[in-house]
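All remarks here apply to the structure that follows.
The complex appears here minus one protein chain, its other protein chains still in place.
By written order: A, B and C. Residues from 1 in each chain.
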Amino acid sequence: MADSYPTSIVLTDGPLDLDLLLAQMTLPTTGAAVIFTGVVRGVTWRGQPHETFHLEYEAYAPMAEEKMRQVAQEIRQRWPEVQGIAIVQRVGRLDVGTPTTVILCTAAHRDSGVFEAARYGIDRLKEIVPVWKKEVGPQGETWVEGHYHPRPGE
Amino acid sequence: MADSYPTSIVLTDGPLDLDLLLAQMTLPTTGAAVIFTGVVRGVTWRGQPHETFHLEYEAYAPMAEEKMRQVAQEIRQRWPEVQGIAIVQRVGRLDVGTPTTVILCTAAHRDSGVFEAARYGIDRLKEIVPVWKKEVGPQGETWVEGHYHPRPGE
Amino acid sequence: MNSTNDLSFSGSEEMNRVRVLFFATLRDDVGQRSLELNLPQNTTLAELEDLLIGRYPRLERMRGLMLAAVNRQYAAPDQVLPKNAEVAFFPPVSGG
Partner (left out) sequence: MNSTNDLSFSGSEEMNRVRVLFFATLRDDVGQRSLELNLPQNTTLAELEDLLIGRYPRLERMRGLMLAAVNRQYAAPDQVLPKNAEVAFFPPVSGG
């Protein structure tokens, strides 16, 4: 069954189309979908409050695509009822208010793990997918650095 | 602050536009969004397995809009960090694969309750918003009946 | 109880004209979407429900199961219907 479930892994510098992504991940047995999207924040209050003009995303593309695929596989192992999985990461310059990433999971029912799977997906993407962002704001340019150190083979 | 947060309550017989809804609920301080959508299932395995050709949704429109607004208010009480809330319910004939409902919540960060709020929103919509669906399939037409009995004033 | 839309118990009281709506299976059971009824003052929601089940026996199966809203709020059986109330009866909701 899971062999026929669609997986879409996209690293792109083009805009997102949530309705199209949802349609692509919808099977005849699909009754529920959860979509997480990250958005470029212009004003941040948590931590060191600051303003952002735009973000510049950079990826180690071939590895990023492999790791996005791995995140999808990890979701399938943990939530076998999840049907379609789309993971999208935008790269390049992204202005305030722009969606940057999408984790989309479909299933027959809303209690089939779609919420948990989408949450897991974005958490893992931020741990192991080699993508970095530089914030450009009134104080100049600052690379954002993560904190997670993947284990060998992870 | 919460007074300036956008709320969109839509009962419609027209198609959904997730990208537009997301843009409408995105503030300069928004960094994350969770979107739940229900989808018309053509093939159901849980319970009594059956096939569906399409669904026909009916609403008690003015009360449905009031109750959708109430669901949004309940979300705001429980997750004060949630920023934009859009609740959309489609009515009329909806074919297999079509999104039927949307609960969209935005916040500054993904750990601000957006996942929990969207889940709560769809659960509550299915409890208190006066909308009913009739399944049309090979066995004819069947009204789907819910199970929840709201308390007076709920 | 007569079979017209004037469901008064007595002719001496001032009447309350209420609008009654039916949805989903209850609309199918009743065969129409809405009724205008003249009810005695101080009629309760439970009394209206009894009147309707008497008039539309197919509603009997939903006794105690149907939901009711008075002026678009879920209401208790002992609620007295306010003047010109909009009263809706329907099965447990199944949207989403």
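Rule of thumb we're sticking to: a contact is a pair of C-beta atoms (placed from the backbone, for glycine too) under 8 Å apart; a residue touches a chain by one contact, two chains touch by 3 or more.
Just so you know, these numbers come straight off a predicted model, no measurement behind them.
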Touched by the hidden chain, restricted to displayed chains: A
Which residue of A:Glu74, A:Asp111 or A:Glu127 touches the chain not shown here: A:Glu127
Footprint left on chain A by the chain that the document does not show: 38, 57-60, 62-64, 66, 89, 100-101, 122, 125-134, 143-154
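We adopt the following convention: only the chains that are shown with their structure count from here on.
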Closest chain to the centre of mass proxy, which here is the mean CA position: B
Between chain C and chain A, distance of the C-alpha-averaged centres to the nearest whole Å: 51
Interchain centroid distance [CA atoms averaged], chain B/chain C, Å: 28
Per-residue multi-chain contacts in chain B, two or more chains: 38, 122
Multi-chain contact residues (two or more partners), chain C: none
